[in-house]
Structure formats: C-alpha cells, structure tokens
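As you look at this complex, bear in mind that one protein chain is not there, while each of the others sits in place.
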Amino acid sequence: MLAYLTKSIVGAVVVLLMMSFIVFGLQSMIPADPARAVAGPNAPPETVEAMRKQLGLDDPAFVQYGRFLSRLAHGDLGTSVRTRQPVSDDIRQYLPATLELGLASIALGAALALVMAVLQFLVPGSGGIRLAMVGVGSTPIFLSALLLSYFFWFRLGWLPGSGRLGYRDFAGPTGLNLLDGILVGRPDVSLDALLHMILPALALALPIGIAVGRSLNGALHEVMSQPYVRTARGKGLSETKVLLRHGLRNAATAPLSMLGLQVRLLFGNLLIVERVFGWPGLGLYTVQAFASADLPAVLGVAIVFGILYILVNTLIEIGQSIADPRISL
Amino acid sequence: MTGRPGQDTPARPRFNWRDFFRRAGWLESIGIVGVPVVTVLAVLAPWITPFDPQLRVAGAYLPPSAGHWFGTDEIGRDLFSRIILGVRYTWLSGLAVIGFTLIVGSLVGLISGLMGGKVDLVVERIVDLFIVLPSTLIALAFVAAVGPGLVNTMIALAIFWWPWYARISHDEIRRLKARPHVEAARMAGVRGPRLLLRYLLPGVVPALLIGASLDLANVIMTLSLMSFLGLGLPAPAPELGAMTSRTLDSLTVHWWLPILPAAIIFFLCLLANLAGDGIRAALRGA
Amino acid sequence: MVKLSHRMSRSATEPVLAVKDLSVILSREGRPSRVIDNISFDMFPCEIVALVGESGSGKTSIGLALQGLLPREYLPRVAGSIRLAGTELVGAGGRTWRSARRHLVRAIPQDPMGALNPTMTIRHQMRESNGGSERSIKDWLARTGLADPDRIADALPHRLSGGQRQRVLIAMAMMARPKLLIADEPTTALDVTIQAQILDLLRDLTREQQTAILFVTHDLSVAASLADRVLVLYAGRIVEMGRIQDVARNAAHPYSAGLLAARFDLDSDRRRPLPTLPGERAPLINVASACSYAPRCPIAQPDCMAIRPPLEAASAHGGAVACLHQEQTPLLSTQRADAKPWPAVAVQETAALRLSNVRKTYPTGTRSFWGRRQSQPVLRSVNLTIKPGECVALVGESGAGKSTLLRIAAGLEAPESGTVTRFDKLGPQVVFQDPVATLTPWLTIGEQIGERLRGVSLDSEYGRRRVGEAIKLVGLDPVLMDALPAEISVGQCQRAVLARAVIVPPSLLLCDEPISAMDVSLAATTLNLLSDLRRQLDMAMLFVTHDLAAARIIADRIAVLKDGELVEVADPDAIIAAPQSAYTRSLIAAMPSLPAGGGR
Partner (left out) sequence: EGVLRIPYVADIGTFDPDNGFETGAISAIDNVYQGLVQYEPGSTKIVGSLATSWDISDDGLTYTFHLAEGVKFHDGAPFNAAAVIKSFERRRDHRMILSYFLANVKDMRAPDDSTVVLTLGHPQPSLLDALSSPWGPKIISPSALAEHDNGDFATTWLNEHAVGTGPFKLAEFKRGQRYVLERNDAYWGDKPFFRQIQISVVPDISQQILQLQAGAIDAVPINYPFAQLTSLPGTLEITTAPSMIPYDLFVKPNSPLDDLEVRKAVLTAINPALWLQDAFGEFASLSRSVYPNVMLDPVTPIRFPTDFEAAKATIAKHGAVHLVIGLHSAAPAYARIADLMIAQLALIGVKATAYVLPSGAAYALKGDPNPPDLLLTIAGPDAAHPENQAKVFFTKDAPLNFFGRVLPEADVIVNQAGQLTDIKERNALYERAGRMYFDAGIVIPLVNVNDVVVHAKGLKHLGLRPVNPPGNIDFATVRWGP
C-alpha cells in the first residue's frame, strides 16, 4: 500500500509536469497576447509593452516555464492576468462550487447506475426501456441541461434554475454549502443548497449513470452466471442476498473503471452545465480564462483538474482493490 | 472436464447475418443497419439537399411547413438542407476521428504488445499518461492555440482518443500472446507478420470493433460539445452543435432552431449507441 | 417401466430422494435439446450412489436439476417429479426451492476453482452456509483435513490451492447437514493422494450424518471405491443401475461393460492397445424411439434402432438395465481381451533430447517497490536424456515443475543454467493439455495442420493431400479439414492437434498432460493413438502427467519429479513394483482400483 501510494504520487507528479508542459507549450503558441488582454483593446502600444514586461512575457518560453515551475514548487500558481489576483485565490473561490457539484453528480450518477443496473437485472428490460436508456445516454449535455432547466424550473417551478444558493450573506467554513449548512447548524441553508444542486447535478449525472449503469449491468449478467454464484444460490440464499453480496461486489471492477472514464468527461460537461445553470464554479472560470488568454489561470486550473482527476483515479483503483482483493495495489 | 460438452456438438454454421442480428437484438439491429445508411446519406448530402443550404431562400424564422420541413433559420436558409449538410460534417468527422485513432492507437498497442520488454513498458507509461490528462481542458487549450476549426477540433479529440485503442489492443495482444493456441502456432513455426496477421489480429479485432462502435457516439457528442463551445467549423458550414448553441436563446420562441439540430445529434448518437450495443452483443456471443 | 425392487436392507426406510420420470430440456441459441431423458431413481439415507457416465452424458445437469439451479440462460424446462424428503420440488416456487437448498440438498461443484466467491473470505462464505453461525466453521474445516483451519478461514480463495478449495467446499456443503449431498466429480482435478483423502472424508461424513451422497464421476474405479450403488448414464438416460459390486463384476449393459474395459490402472496390460469404447456416436438416428447407444454398440441389432429399451430387471445382477440384448453383453469382454500387441520400439542408443543440470527460478509473491520480486527455484539441476524412439513419462504432483521442464525442453522457455541439447533440426512439437485452447478458433483445422508445411499452399493439390494424410493418420475424417475447432468435439480437437504435430514427423514429441481433462474412454483412446503414432513415426516422446497409470502404460521409462528434482527415473514396472522414493510410494498407494475380479 505504501509502495502503491508512493508510486501514485510519483506518477501524479510526472503527469502534472507533463500536463503543465503541454498546456504551457500550447499557450505559448497562442497568437493571443495576454498583455493586450489585460490592457484592454484600446490601450496604446506603450502600455501593452510595459504590461508585457511586467508579466514577464518577453522572456523565451522555456524561461517562463522554468519560472512557472519554480513558483509551482512553492505552491504559487502565479497571478491571474484577468482578475489581477493570485490564481490560487481565484481557484479557492471557485473550486468549492465545482467540487460540490462534481461530487454530487458523481454520487448521483453512481446511485442512478446502481439502481438502474439492479432493476434492469431483476426485471429484464423490454425494448422500450432499453431504448429509453440508450436515448438518455445519447442526449447531448447542452440539450439535456437546458430541457431540465426549462421544464423543472421555468415551466413547473419545482426547482431553482440558476445559482448555488438563494440565501445572501451565507459563508461557511468549507465553501461547500450543503456541508456548511449542517456544520453551522443551518439546515435550511443545506436544503436550499440541495435544491439548487438537483438540476445541474442531474444533468451531469445522467450520462454518468447511463454509462456506468450499462457497464454494471453487463458485468452483473456475467458475474451472476459464475459458478460461485451458483454456490451461493445452492446455500439457499435469497436472490437479493445473492445479488447484493455475491453479484455486485464481483461486478464492481469494470463499472468503476467506467466511472473513472466518465469523470474525465465530466470536466468537459461541467463547462456547459455551469454555464447553463449559472453555477459559479471552475468551469465558468476556465471559460473566461480562455477567453482572455489568461495563461496562469488556465495552467492553474489544469493543475487542479489534473490533481482532482488523479485523485479520483487513485480512489477508483483503491475502490477496485477493495471490491476485488485479488487486485493488489 | 473441459468446458465444452461431449462429442456431439452440432456443427455451427459459419458467419451468418441472421444469427448476427438475432444475437444483436432487434432494436440494436436497427442501429447496425442505420450506421451505414447514415454514412451513405452523409456522403451524398450535398446532392440531396432540397435547397441550397448557403442561400437565403425564404423569410427568416419560418416554422416547419410543407415547403420547408424543418422551417427556416434566422436569416431565411432552409433548415432541413442545413441539417442534412450538418449530418455530413458531424457524422463523417466522427467516423474520421474514430478511424484515425483506431488505426494509430491499435498500431501503437499492437507493436508495443508484440515487442514487449522495455519498449512496451515505456509506451504503456506514455499511454497511461495520456489517459490521465484532463482531456477537455487540454483540447480546449489546443484549439485555443491553433484556432477553432473542424480539423483542429478533430486533432484535439484524436490526441485523447488514441490511447484507449492502444490500451485495448495492447491488452488483447498480451492476453492472446499467452494463449496456448498462439504458442502452438509458434511451435508450428509460424513467425513474424504471418503470426500477427493470421493468429493475433483476428483475435484483437472484435475487442477493437466493440470499443470503436461504442465510442462513435461519444466522439460525436464531444465534437458537438466542442462546436457548442464555439470550437467547430467555420461559420457558414452548418455544424449541428454550433447550430444549436447559436440558437439556444430562441428556444421559447423559435423552438425548431435549437431543437431540431440537437434532436438530430441525439438521433445520430442513438444510432451509434445502438449499433455499438448490438455489435458487442453479437461479437461477445460468438 | 418396471417397478424396481430394491433388494437392499434399506427397503424399510423412506427414500430421501425420489426422482420419477425426470426430463430436462435445455436450449442453446434457440435450439432445445433433451439433456435428461426420463429418468427415475431413489436414494436412501446413508447411501452413496455413484452416477457414472462419459463427458456430456448429463451428470452435472441431474445434480443441478435436483437443486433447481439449472442455468437460467439456457431456459431449462423440467418435467417429471423430484421428491426430496417428502417435498415435491418440480414446479415448486422459489421459496420452497430455497428452503430445500438451505436445509435438504447441498452440492460440491465440479470445478473448485470457480466455485468460491473470489472477493469474500472463506469464513464469510461458510457463515452463509449454516445461517450465520460462527462456531462450527473451524471445526468443519479441520474435519476435512485442513491443517490450519484458522488461517484458511480468513484467507481469500485465490490464496488457496485447488485441493484446499475443494475441501473448503466440502466443509461448506457438509456443515449444513443436508439430507442429500451431490458431489460432482470432486476429485477429477486433484492429485491421487488428495483424491484418496477426500474420498475417505466423504465416507466418514455419510456415516456420521446419515447423509445420502450422489457421487458424480466418469471413473468407475473411483466410484467402486466409494459407492454402494451405481447409476450408469448415457446420453441423458439411465442405462444400468445396481449395486456397485454387481455392476463392476457383471455389467449388463454394453456401455457399462465398455466403460469398465476402457478403464486402465496399474495392472492394465501395457503391451497392447487399451480397450476403448467404440467410436463416437453419429446423431443420425431418431433417439426418441431407439437405444441411444445403438450407433456405438458392438452388439446392436436392427431392433435397437427401432425400440427404445425400457429399464428392466437385469439378469446378470440384482439391478436394472436398459438393453434389449443384455444377455449378449458378457460376450463382449471375452471378445476384446486380445488386441494385437504393440510392435517393439527400436530405441537407439543416441539421444533425441538431453537436459543437463537444468535450473529455473520464477519470481513469486508480490512486487516490491521497484517491481522486483523474490525468486523461487522451480527446477534444481535436472538431468534427463531421451533416446530416439523412446517415451519418457514425467510424473509429479501439481506445481512440481513438470510443465516448466517441458517448456524448457521445447525451447519455449530458457533455462537459467544448464544446457538443453536437441539432436534434430526440425525442432520438437508440443501437445498441450487443453486441445481446444491450442487451436486458433478462427482458422480451420486444415489450415492449422497445414501450417507446418512451410511454403506449401493449402489450396494446392499437394497441400490438401498432405493434410488429408495427416488427418487420416490420427484417425479423423478428412471431411473435417474445413471445420472450425468450435465445430468438432474435444476428442477430435485432440486428434487435430496431434495431426498438426506429426504432419511433418518431429523426432521429439512433447506432451503436457494431454489426457488429464478427459474421461476414461477418451483418455484410453488418446493413449492408444499416441502409442501408435510414436511407433509408426519413430518419435521420441516426453509425456508429462500426474497419472501414474497412464505413465506406466505409455512410457518406456518413468521419471518422477518432486519439488524441482528428479527423485527417480526407471522402467515403469520397476517403479511400480519397487518404488524408491517415499513420494512415489504414496502415489501408488493412493491409486484407486476396482474390487478384485473387476470387469475383465
């Protein structure tokens, strides 16, 4: 385990280095001029020049990259060109929203997958149900997000359609409103945060749920015809017990990998869903950073997303090794 | 006892489309048939549009009618014609991405899997690395760097898609290499390309085919997502994702403008997904 | 059908199991087939009944039918009646079945490797078996002869050897104190030594628990060493039943007689081909109104093709038999006794293969941080020479390093030190354990056999002729040249593999347990074929097996491998008569054999 952790940390560092290198390389190819983006469209060339010098953009790319790395070693992600404040501060402000939404949608997606796969296993689906599931899985995220918001918020008024919280002036210790509400003893805040989260989380969770659910269903079908399941049935266990104790755990590996793959796609979907639901998270920040050629911000976000993804992957691997003890870490 | 029953296994006929479709399921068979049909339509698209998709042929914002099945768009072009052309771009580029990454990825995987040893180790680490990178972000950075456009978007996607096929083909070839029948073929003196082509490749292809057919919808979805974010084709080219994103604000007034292209994306993904499911069921069953 | 009277002392007690007119239909890919065909039998407490038949005869299916566990994906249709301890189970609801499985019937599955949940500790799985109680787990594990029950209980299945798993499964089944235990070939995959241990255990358990055991096997000797009664199954029908001694001594059905004859042991005649069952059955007759054994039956008469023989009292013993001409059966054994002896082998005094001081270690255990592992010696300084035309059998327990030695001899693996010398430019050919797995599924048999004719196209007249000759040489129909491996049987696959090995006769043929997965008759057939081929083609042969009887029959010399070292190498009869090492002695002692005066 220790060896595994060391290995994954070393691996993570390599991946992050490589990623920062790629992003840096790509950004230095961008024709856009961050100095210009900062100075505003109408600034005279002198101002832009001065700005460029101030941002260190005159140096060759590798010098800039070296500077970036040495600062990174001290945990400093640099100063955002757009917001004029440390990228780490920006990210600290935007990350909780994304984290909250991301975790909620992963959890919801996993729950959806579980329910769907088990139901479909117990009650073999007709063509109609299969079609519906494939259909939901085939809906482009921008459409499903918009339709969800249109029907459940605009038409029916059941759920809020935008933002994170209806309450003003609420600030909790973690920035995760759902959790903070409980921590500071304001269940009403938590409830409100939950209501705000349902639609965007659902939009994000649907593709996760469908993909993971399908993979889980396939794995279940395979596992449930294994000899050891027959052994379990031979003990006179009820079908539910067989499914829960013997089926699910053995079927977990492949769907967990699929979950990892879906988390990778989740980052892309966040960009859209945060936009549609006005969710003030990193996705929004990223889009704006791109729009203003805010290299430090883009790099910072890339690093954070990279760390998050590696973390998720590591957790998934650990989960797989818990589900299947033969996989040694 | 060996898994296979006794001496009287009835001879199973060789490959047979009816069996194939039966194993795939009727719903999935629609997808399997639909994919080549859509591909043909996509290729023929420029010749089958009822109107010139570039020209203003009627008033703007006409709702669907007998003359214009899908209505007209915000400057009076025939939406149906534009969507047909959009299918061409979206579908063919999806196929191209899949095809390209399939070839590159599986070549890398095959070669490294075959060579084994240090080369394999290094290549596998690189593949791992690519798999762990947050793809959308880097694709965005890539497109931001080289400028939006269909080809660029496709390249950005391909960069992140090939490792999957490298992974699949690598794992399959490693699995096959250790299988007794390959060992037996080696003992029988089969070497080099002959071993690869006759004994290994046919075993790898089904896994790749399953992977690719299930991925087509993913690629189409990601392509339309990128073009939704404004990273797709130059403007007059009717890219389905871009058509939707540009007209999303008219959802409540001119619903057909965003809904119909999105519905077509949905339909394409549905076909691809069904085909993928079907091919998986049919090949796994075999 | 005749009402069977059991002339046994138990007629007073109620049967635990009464099966009446049981039929099972399974479908594969929409094609239904009758797997169990109208069988009836009873079982009484304390009784061990052997269910004997060749592979595919439906033994496992009966066991599954009795537990209501026929695989759902095959859409099973069950007709007839199964009364278990007075409860009718056919057509019963899930609840009844579950309660029956919980309290009345348990099974030891055929394959111990897959039958334990890989993600659950043994303790956990055993706890499920007796309704959650913890107490008796250790006890039961200990009773199956496991030395360290606590460690085993907390282990996960993949850390256990096949024998250990098998014993865990036995403990798991027995601890529920079932009225009926179905033991489905619990010993096929095991060493003889462990096999003997397990048979003892089963015997003890019956006595203590009053459990009836349905013991499924394809090996009559194993059955004879354990069971009271035997049911002989052929193509889903019971063709003969009776007390085991009776059937073993005076088989009334030609099939039983054939099975008995095909059985080989340490006393079998090794100078001539083993008797085997006649060729495979052709599905050309309407089995519904015929004796299904008729196409293979040496004493079949025209009426056998027209009438389905009922199961009626046997004249030769107190049991029952389904044969229209049962009086002819005893003639069979006398007819068959004198096959032509093998011609003598011309062993030359040179060497076809010489292994000197061969050593090999394998990394084992988990990887360390740098990915290294500890290494464990598998072969330590092995010296072995095989002369041209000679056959050496390599025996040893599982994990002794037999396969490793063979792979080194084949050049598939390099030894760590020592030298391997092969006196042949062609290179040796290998026959692996699982014939189906060694054939590439998507290439035809002919293509694969022809692969060794380098540079000769299979489309050419010459190519086809050569392949055809090879196919005929191993006793296959040349029509099968264009068949895919999936389209032919295991036995045919094994022959195809042999054909590939001998189309260009190698001077050295290496066989890795080619018969360990086969039923008795098929094993005998394969041994005959190998003996024949090596003589015809003048090949030297290394024959790896864990079956001493098979080794004795095929080989000119036997080498015994133990923990990576050759502990003795000698003439087969010498080894059997006077084993030098303790290990060999234990192997011999554990060999099951028929009671005196067996079927010959």
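Before moving on, here are some points about what is shown:
By letter and in written order, the chains are A, B and C; residue numbering begins at 1 in each of them.
Everything that follows uses one rule, which is that a residue touches a chain if its C-beta (ideal position, glycine included) is under 8 Å from a C-beta of that chain, and two chains touch if they have at least 3 such contacts.
Just so we're clear, the structure is a prediction, and the values are computed from it rather than from any experiment.
For the chain excluded from display, the touched partners among the shown chains of the whole complex are A, B. Those residues of chain B that touch the chain absent from the view are 52, 54-56, 60-61, 74-77, 143-149, 230, 233-237, 242, 246, 248-254.
Of the residues in chain A, those that touch the hidden partner chain are 30-34, 36-48, 50-51, 54, 82-85, 90, 93-94, 97, 146, 149-150, 153-154, 157, 161-164, 168-169, 274-278, 280-281, 284-285, 287-288, 290-293.
We take it that only the chains that are shown with their structure count from here on.
Centre-to-centre separation between chain A and chain B, using Cα means, comes to 24 Å. The mean-CA centres of chain A and chain C are about 54 angstrom from one another, to the nearest whole unit.
Those residues of chain B that touch chain A in the complex are listed here as 25-27, 128-129, 132-138, 140-142, 144-147, 217-218, 221-222, 224-225, 228-229, 241, 244-245, 248, 251-252, 258-259, 262, 265-267, 269-270, 272-274, 277. Put simply, chain A touches chain C in their complex at residues 3, 6-7, 225-239, 245-246, 249-250, 323-326, 328. Listed in rising order, the residues of chain B touching chain C in the complex are 1-12, 14, 19, 22, 179-190, 198-199, 202-203.
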